[in-house]
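Of the protein chains in this complex, one is absent; all others appear in place.
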Amino acid sequence: MTVRVQAARFDPGAELAAFGQGRADIGAIVTFTGIVRDRDGGGLHRMEIEHYPGMTESAIAAIEAEAVDRWALRDSLIIHRYGPLALGEAIMMVATAAPHRGDAFAAAEFLMDYLKSRAPFWKREVTADGADWVAAKDTDEAALTRW
Amino acid sequence: MTVRVQAARFDPGAELAAFGQGRADIGAIVTFTGIVRDRDGGGLHRMEIEHYPGMTESAIAAIEAEAVDRWALRDSLIIHRYGPLALGEAIMMVATAAPHRGDAFAAAEFLMDYLKSRAPFWKREVTADGADWVAAKDTDEAALTRW
Amino acid sequence: MIDVLYFAWVRERIGLPKERIETGAATVADLVAELRLREERYEAAFADLTALRVAVDQQLTGFDAPLAGAREVAFFPPMTGG
Partner (left out) sequence: MIDVLYFAWVRERIGLPKERIETGAATVADLVAELRLREERYEAAFADLTALRVAVDQQLTGFDAPLAGAREVAFFPPMTGG
């Protein structure tokens, strides 16, 4: 069970390659990678992510602990960046390992839904016109009710 | 959109690293990796997968086409091995890329559910006592009804 | 003449992966009835059709599927890929 909150870039492929190695009881690994996407009309210069040091780590650890409690996870990984990010760069990654696919998928979606709405990160999109804070979606909060 | 049916081993980390590169319209990548897991009581020597050459490729392509039709996928990848596989090796992998996470997760789960029950692969577990065909689970067939 | 393929434990029970069969069977079910009359190993393989799946020309179908024009029929247990 690993949590990393960092400004540095990371390589999702290398993370997956190292994840869940050397265990005979893992049958399913699910990963989610969030990537800096251009605006629908284009024009994104970069993304900036602000976070709440101290609370970020404890909030993510609490979310991860709940996932471990609810599903048969053998391992989990959460990486989330902050600071400036370029178009196409990985923002964050979640990985879950379980004996069966149902637990791995459910836990990964649970982690994503909770990270979206309960971990103290705020995204800002920088364009030629300035910088806009990304608004939370009603659907993000609604997604929590399914768990 | 890529489909590979192969006997050779593959590296899920390298596949993820190469997947969805160079596009500005991808915000979410989900991967599933199926791994040879030991039996609950231990004792697995290896797994063997039989398949139906010709039908395998067309069945997977049809499943992938339906996923592309139903969700806003920007890219997808399906790799499935056959032949002998050692404990801990990757059996198969699915990757989906979409603007938003909901589509990427749903399409990956859909692909997995259909690959399990509609692509012509049969797993056999080899132990010191012989070889047993893995039985399909009722839950695998039931999983299709949610789509 | 039609190619009949067997996979997994169906192949093992019948003892071969593929054979060419001369048949006038109108449907998959008719073909199965013919095969069951041949030898004990076919009877053993086809004893419980609910445990079997069938593909005609590499498309999953039901046992009531017609065989007119078909080149290939395959019998196998439920798939366990993924």
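Which chain is which? They are A, B and C, in the order written, and residues in each are numbered from 1.
The rule is simple: contacts are C-beta pairs under 8 Å (C-beta built on N, C-alpha and C of every residue); 3 or more make two chains touch, one makes a residue touch a chain.
This one's a predicted model, so the numbers in the text were calculated from it and none came from an experiment.
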For the chain not depicted, the shown chains it touches: A
Listed residues A:R37, A:H80 or A:R101, member touching the removed chain: A:H80
Residue ranges of chain A at the interface with the undisplayed chain: 34, 49-52, 54-55, 58-59, 80, 91-92, 112, 115-124, 133-136, 140-141
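The rule is short, and it goes like this: only the chains that are shown with their structure count from here on.
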Distance between chain centroids, defined by C-alpha means - chain A, chain B (Å): 23
Inter-centroid spacing, chain C versus chain B (mean Cα positions, whole Å): 26
Numbers and ranges of chain A residues touching at least 2 other chains: 101
Multi-partner residues of chain C (at least 2 other chains): 82
